[in-house]
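With one protein chain held back, the other chains of the complex are shown just where they sit.
Entry: subunit A
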Amino acid sequence: MTWWSKRWPRALEALGLSYPDNRLVRARALIRGGAVDDLLVSPGEITAWVDYPRKTFGVSLRVPVLDEAAWAAESGRIAARVGSLAALLDDRLPEDMLSLFPGEGELAVECPCGRGLCVHVVVVHLAFADLFEEDPFLLPLLRGRGREELLAGVRAAMPPVPEAGPPVGVAVGDVDVAGFFDGDREGLSAW
């Protein structure tokens, strides 16, 4: 499992999930049994149908969408490390995007059974984690930015590189041929 799909279920803690929690076990069994239909992710909302018991419940989970200013700050932070962008391009969620996970009071849930943190909600929440595992871009999408938009924003926010003058080089004759392959091995290994 990836760190981000492991991290996702913890958003339910704010709504009263504790460990061990029987709802997690039952929800897993329901997902395996195919109780979830039509799970859709759109900016601000995850919706799905849950068949249990003998009736279908339309569940929705809501998270606030970030506004332009918040996205600009977010993009700037991601852009500060090239490694974060490299991870995204490899379909991995960089750890500095942890801030996109729902914070205290951000996750709102709704289920017609009306029992707050019911098993239906847990089912949809965990079913999302399964999709999220494969596609880390679902989290920024939930927060309002699809993959291309996110990448374009991050690229635009990359800080410029200091200008280097034209290379001067050294004369070929000054190259240490005898020690051609030898560097500071210890220093490099410790990097």
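Observations on the model:
Please note the rule applied: a contact is a pair of C-beta atoms (placed from the backbone, for glycine too) under 8 Å apart; a residue touches a chain by one contact, two chains touch by 3 or more; residues count from 1.
Keep this in mind: contacts and distances are computed from a predicted model.
Look at the chain that isn't drawn here: its UniProt entry, checked against "Choline dehydrogenase-like flavoprotein", "ChsH2 C-terminal OB-fold domain-containing protein", "Helicase" or "ABC transporter ATP-binding protein", names it "Helicase". Screening A:20, A:53, A:105 or A:167 against the full complex identifies A:167 as the residue touching the chain left out.
The chain not shown here touches subunit A at positions 81-83, 85-86, 89-91, 131, 134-135, 151-152, 155, 158, 160-161, 164, 167-173, 175-185, 187-189, 191.
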